[in-house]
Every structure is written in C-alpha cells, then in structure tokens.
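Only a single protein chain was left out; the remaining protein chains are all shown in position.
And then chain A:
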Amino acid sequence: MAFRSSRRWQFRQPSVIPGFGLALGVTLTWLTLIVLIPLSGLIWRSSGLGWSKFFALASDERTVNALTISFGTAFVAAVINLVFGVVLAWVLVRYRFPGKRVIDAMVDLPFALPTAVAGIALTALYAPNGWIGSLLAPLGIKIAFTPAGIVVALVFVGLPFVVRTVQPIMEEIDKEVEEAAATLGASRYQTISRVLLPGLLPAGLTGFALAFARGVGEYGSVIFIAGNLPYVSEIAPLLIIIRLEEFNYPAATAIAAVMLLLSFIMLLVINTIQSWSRRRYGYGA
C-alpha cells in the first residue's frame, strides 16, 4: 500500500535485489486492471455530465446530508477504533494470559463475517427490544435506527484494521526503551505519552485511515441498523442505490465520484501526516 513507503524515490538507483523491473511491471498492470480501470470508468461517466450539472447533483441538499452522515459516522467510528484498537493491541502484545490466542483470533472475525449478517445481528442486539437496546431504552437512549447505530456497525467492521496495523510495530518496541525511560526518571504517564505513543503514531494513523475508508464505503451492515431516514440516517451508499432504483445513473455516478474524491483527499492528508510522523518518531525507519 502506498502509505507504507517511507523511502525516497528510488527508481533510478541500482538495487541489489533483482527483479525490480518485472515486479514493478506486474504491480502496475495489476493495479491498472483491478483499481485504475474501474475507477476511471466512474470518473469518465461523471465527466460526461459537465461541470454545472455535476455540481448541481453533488451539491443537492440530500446528497450533502448523506455524505456528511457517511463521512461523519465513519470518522467517529475510526476514532473509537483507534483508541480501543491500540488498547487491544497493547494487551495482546504485552501480556500473557489464558485464552490469549482465542482473543487474538476473535479480532479478525469482523473480516470474515458477511457485513449483512453483522448488521442483522447488531440490529437484533441494539433494537429497543434487543438485549442491549432494552437496557438502554428506559434511559431514553436509542442506538438502532439512529446515526449512533451506524457508528456501532462501523466500529464493528473497522475493528481489526487498527489492531492489526499497530500490533507488529508494538512488538518491535523493546521493553528496554521503557526501562531506559524509567531509569531517566520518567513517570508511567510520561513513558506512555512521550516514548511509546509517538512511536505508534504512524501505524495508528494507517489503521485509522483503513478503518475510516472502510466505514465510508460500508453498506451491508449499515442499512439494517440505520433506519435509513432521509436527512437523518441515510448514508451516501444507500442514496447511490436509491438513485439507481430511479434509473438516475448520472446522479448515482456523481455521488460516487464525490465520495471517491473526498476519500482520496482524506487518505492523502492522513498519509502525509503519517509519513511526517514516521520521519519524526518512527521506529525502524
């Protein structure tokens, strides 16, 4: 993935590792076939709209609302995943306890489960008559069929990303670093905030970006739990489906193109911060 490369431009430098030309050729061909051609088809279709029409479709109030909900909930979910993902990774790397392997394997389950199944299961739990929902309902808290429900679904599908990107980096940090900090008089809090977390920042940001990107595009799990009310809990992917139901292909394409553009910009920003922080604090760079 692009954000992994911390090295500078090395195209011309002779390498001791053979096969560069072939490997790059395969990489570019594969990326073109799998990513570039489908996405450029999208851009091509939306470019046929013309700027003014594209802008009118993209700035439609309902579209803007759906995009806000999609990106907003994905962002919140990614933040939650960042915090708890780091804690989870920490527990898995630093401690030994019975059942550790089972927990380690459980982290990956959201990858394997069809998202629609996850959505149905979460809705059953968080609906006003579900196990969790029925406990919250007397307190006046509604999760299912509100934007909060969307966040819950996105936290679920995004969970493995942060854990799995932070975990290997955490394993690389020697315990001696902590000991050195302690001998130099750092408190526990200082050790964590000044020594450990900065080193984890690049990996954490990668995990954040992955979880965020996953959340923005998520459809299957969300439509069951969201309630799908226009202007309230209607996500952009659902609006795309609705436009397709209306055989309104231009509008669907416009929303998709805006999502693509926004995601690309956000990933680029996160990528930049991440490579800066890697240079600043990075381990093994």
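The working rule: a contact is a pair of C-beta atoms (placed from the backbone, for glycine too) under 8 Å apart; a residue touches a chain by one contact, two chains touch by 3 or more; residues count from 1.
Note that in this section contacts and distances are computed from a predicted model.
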item: Chain not present in the shown complex, as UniProt names it (candidates "Sulfate ABC transporter substrate-binding protein", "2-iminoacetate synthase ThiH", "Na(+)-translocating NADH-quinone reductase subunit D" or "Sulfite oxidase-like oxidoreductase"); value: "Sulfate ABC transporter substrate-binding protein"
item: Residue of A:Val107, A:Leu200, A:Val216 or A:Ile242 in touch with the missing chain, whole complex considered; value: A:Ile242
item: Among A:Phe145, A:Phe161 or A:Phe212, the residue in touch with the chain that has been omitted; value: A:Phe145
item: Hidden partner interface residues of chain A, rising order; value: 61-62, 114-116, 123-124, 127-130, 144-145, 219-220, 223-224, 227-231, 238, 241-248, 251
